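Removed: one protein chain of the complex. Kept in place: all other protein chains.
First chain written, first letter: the chains are A, B and C, and each begins at residue 1.
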Amino acid sequence: MTTSIEQNEELQAALEHLYSEVASKDLQPLWTQVRELMTRYPKPAAIPWLWQWKTLLALAERAGELVSVERGGERRVLALSNPGLNGLPFATSTLWAGIQYLNPGEVAPAHRHSPGAIRFVLQGEGMWTTVNGDACDMQRGDLVLTPGGTWHDHTNPGSEPVIWFDGLDLPTIQALDAVFFETFPDLNQQPNPLHNLSELTFGGRGTLPVEVATSTTHSPLLVYRWEDTDTALSALLKVQGTPIASLKFVNPATGQSVMPTFGCEIHRIIKGGHTRPGRKVGSSVFVIFQGSGYSVINEQKFDWSAGDMFVTPSWATYEHVAFEQSDLFTITDRPLLETLGLFRQEEEQEPQPIKSQFQAK
Amino acid sequence: MTTSIEQNEELQAALEHLYSEVASKDLQPLWTQVRELMTRYPKPAAIPWLWQWKTLLALAERAGELVSVERGGERRVLALSNPGLNGLPFATSTLWAGIQYLNPGEVAPAHRHSPGAIRFVLQGEGMWTTVNGDACDMQRGDLVLTPGGTWHDHTNPGSEPVIWFDGLDLPTIQALDAVFFETFPDLNQQPNPLHNLSELTFGGRGTLPVEVATSTTHSPLLVYRWEDTDTALSALLKVQGTPIASLKFVNPATGQSVMPTFGCEIHRIIKGGHTRPGRKVGSSVFVIFQGSGYSVINEQKFDWSAGDMFVTPSWATYEHVAFEQSDLFTITDRPLLETLGLFRQEEEQEPQPIKSQFQAK
Amino acid sequence: MTTSIEQNEELQAALEHLYSEVASKDLQPLWTQVRELMTRYPKPAAIPWLWQWKTLLALAERAGELVSVERGGERRVLALSNPGLNGLPFATSTLWAGIQYLNPGEVAPAHRHSPGAIRFVLQGEGMWTTVNGDACDMQRGDLVLTPGGTWHDHTNPGSEPVIWFDGLDLPTIQALDAVFFETFPDLNQQPNPLHNLSELTFGGRGTLPVEVATSTTHSPLLVYRWEDTDTALSALLKVQGTPIASLKFVNPATGQSVMPTFGCEIHRIIKGGHTRPGRKVGSSVFVIFQGSGYSVINEQKFDWSAGDMFVTPSWATYEHVAFEQSDLFTITDRPLLETLGLFRQEEEQEPQPIKSQFQAK
Partner (left out) sequence: MTTSIEQNEELQAALEHLYSEVASKDLQPLWTQVRELMTRYPKPAAIPWLWQWKTLLALAERAGELVSVERGGERRVLALSNPGLNGLPFATSTLWAGIQYLNPGEVAPAHRHSPGAIRFVLQGEGMWTTVNGDACDMQRGDLVLTPGGTWHDHTNPGSEPVIWFDGLDLPTIQALDAVFFETFPDLNQQPNPLHNLSELTFGGRGTLPVEVATSTTHSPLLVYRWEDTDTALSALLKVQGTPIASLKFVNPATGQSVMPTFGCEIHRIIKGGHTRPGRKVGSSVFVIFQGSGYSVINEQKFDWSAGDMFVTPSWATYEHVAFEQSDLFTITDRPLLETLGLFRQEEEQEPQPIKSQFQAK
């Protein structure tokens, strides 16, 4: 007769044998790991983080002196590397973000890739990005799209360096094993002498060409002007009477996100405005276009001023406070999550307590 | 033995008896009428026709003196009555169109109806149309929507009369037995003191509010400014290098027609421009906003200048010639036909011969 | 000094002069007619009406003896002519309906037209309708589509006549001036020897081919079997526990109506079932497939049994009572009205009073 202790030991031995067998056959038991796989709430590896403009600018300028832009390296960009992501050059689990620097006279080589990019100009003027032959002029505050699959290169014919924010859906496309990359047969495209064709064609306010077919996967409009964005933000604030007005950039042919895989928004917070704390499924990269203030993300305080960039991981609580009227540009995976029925958000009633202060290195 | 003549007479008698029986039972034989019902091409009852501005204006002004705007009559509008439609007050089989005249100080009473309306301002300024409480300011060249089911009234607080073009889908809604009409509980709405709420909220170029839900059956944007339309027309002409540039007004939340039942377009023809002849399924009402020229419709010539209105029935061939740069606003049932898979168009290679000249009465 | 009576007479004279001028210029004053044009509720010209099977059958059989099916007349169909529609061969303002009769050995010539048709077999078997080369076998209770623009002809190779119900969107397409008609180059199509290709390809329950592209304007599935319809009706009744179960036939590639311009439904009422009175925007033609009972439409009672057909105009109140389990097939313009945002319905709480009894002639 075996005792229950003996039975238990036998069971344990049998289980250990089973687990060993299971592992050797490239299998894993769900029941021992289900609570780690299926978490009560999203547990992103990415953490809230902020990069200061003075750091970004100094290093970008230094790179501008030391590194040339040429075929192979392709672009002079410093990518935000979230400290939670184990050395991956990603800002969040789904978003890649960086600061691109182009010296006077430089032209970055033409290529295309399945990940799409969103460019938001932070400094400089007179340059353009050529997208499938259409030279899109870029100035501070302008948004330029190079959707997945479009040939693109960047030209700075001016006398001052140009700096812009780059946002890509690269981590998402990589997670889906769908990355394709191709260099243009020549070093650069020969753009149409008439610039801004997409804007001239699809840039009407409330109008579209009757007979011009439009793509359905991304916006046919490739450039969005700061002047228009500024006007729309002021108008929305006027109507809403809230501390924050939030706009999303859309495909004018569908009203949907500029790209299906990610999108971009801009937020204007009034002077002294304090937004209600909340959390959303999905992550964002924030770029302070102008203004100053701070954000509290997961109870950690991040002071910011113009040029700073910070990230909010999925389901992190966050709120913003602006010392002066401030404009925050963001890229976000929200459009993708909405399409998949995975988006949800909550707003808290009270500001969250602040536990610690972020110290940028 | 009966002869074949007798047989034939018997058959005829039997057939006549059958047809008589059939008719008495509220039935009809298809085989005797199929070619009239199923025509090789559309055979619209509406005919090409033009109404001259001097006539429209003179009669509208006279009505302005003699007729008051009040509950019951509701609106001071002269409706285009296509001579082909047997006295119906419709411009084409699917479109109602007219000229509305509002004296200084007048306010048209508030009501709503299932047919939707498109207003395009021809003369005057300082007035507004209130749509569900949102006062939409209107100036020459502005487009204002009062979609089906929205409460609306018109206010002219200025010192000059205001004249605008009205286009409705009334014949379509009537053909579908779907007309509903209701008067507002009070004579007029009390609009929000802040005017143009829809424009402030949805009027961004390439942007939409992140958190504001939008209707799906009609545009949430209710007013489209001439300045924007003008800019977009010039831009499209620049890109296309064609004699005509054609824009459609769209719902910014979907990129689709401002309403599902009909829509509106604007066409700019360059000085000396001669458009290629063609024909389309569906009818349009044209309003000459500015310029002069002529159109040839079904081989009939119609001279036009500013303020004139003319109609093109379904499948009529037409082409336009402009003596000076000309802007033609249109309402059309094309969005409906496209949704139903019924739209088709053809372009001819050569201008059509002109057989007769239209003589406005 | 003029008296007010004199002033009034002057005004009347001036108004009469104005109205005369307005009419002579092909214009009409809206203010005198707005309440007739813009009715409080839909005021359809079509009236509730019922056609009895014994009448339909007798006349169809007589036509089968006297009238041949050949190019020119094209089809042997008796069309329901609503007494309210001034002699038009239409069942309602938007729907054409009729009974088609094909003798053994007959083949109706091939043609195509922009209006679409829905066929529902009432009697006979062994025949087929060829749609763009695909021979769709038809038996009692089967539904066969010949969507707008598809070549179609009907073949009865059997030894018994075949009778089916035909429903078309012809009045709608005509109202939109979009009717096109074309005869097939030959008298008939040469169908694929393998019949029912659309059913074999798109007839899965919950499955679709991975690599076969589907049309977006109408259903790629052209035939719906009675056995499946019967099963689905029983299942829905079981779940709902209501006196009536209502199914719509859908495009399996979209879940939408089989065609955008109109659609079809089938309704099973349990023995003794009494449906709640209600009214809807839009009209329907009902075909009693099996069973008996009565319907009250706009307070008028219509007794029905198998083969009878009746119509409900837009916004008519109606309710049904079944003496035995009854199946009612319908065609309806509801899908079109829903697409256009014009559909609405109301359900009353109490059965309506019956004022008069319908007497079929």
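Everything that follows uses one rule, which is that contacts are C-beta pairs under 8 Å (C-beta built on N, C-alpha and C of every residue); 3 or more make two chains touch, one makes a residue touch a chain.
This structure is a prediction, so every number in the text was calculated from the model and none was measured.
Counted over the whole complex, the shown chains touched by the missing one are A, C.
Contact with the omitted chain, checked across C:Glu265, C:Asp303, C:Glu319 or C:Asp333, is made by C:Glu265. For the chain missing from the display, the contacting residue among A:Trp51, A:Phe120 or A:Phe202 is A:Trp51, taking the whole complex into account.
Across the entire complex, the residue among A:Gly124, A:Pro191, A:Gly282 or A:Gly307 in touch with the chain not shown is A:Gly282. Check C:Ser114, C:Thr229, C:Ser295 or C:Thr312 against the missing chain and you find that the one touching it is C:Thr229.
Screening A:Leu208, A:Ile297 or A:Leu337 for touch with the missing chain picks out A:Leu337. What chain C contributes to its contact with the hidden chain is residues 194, 197, 199-201, 203-211, 214, 219, 221, 224-225, 228-229, 231-232, 235-236, 238-239, 245-255, 265-266.
If you put the missing chain back, the residues of chain A touching it would be 11, 14-15, 18, 21-22, 24-35, 37-44, 46, 49, 51, 55-56, 59, 62-63, 66-67, 69, 72-83, 89, 93-94, 98, 113-115, 148, 170-182, 217-218, 260-261, 281-283, 313-315, 333, 336-337, 339-342, 361.
The working rule: only the chains that are shown with their structure count from here on.
Counting the residue numbers that touch the partner chain, chain A and chain B have more than half of them in common. For chain C, the chain with the farthest CA centroid is A.
Taking each chain's centre as the mean of its C-alpha atoms, chain A lies 44 Å from chain B.
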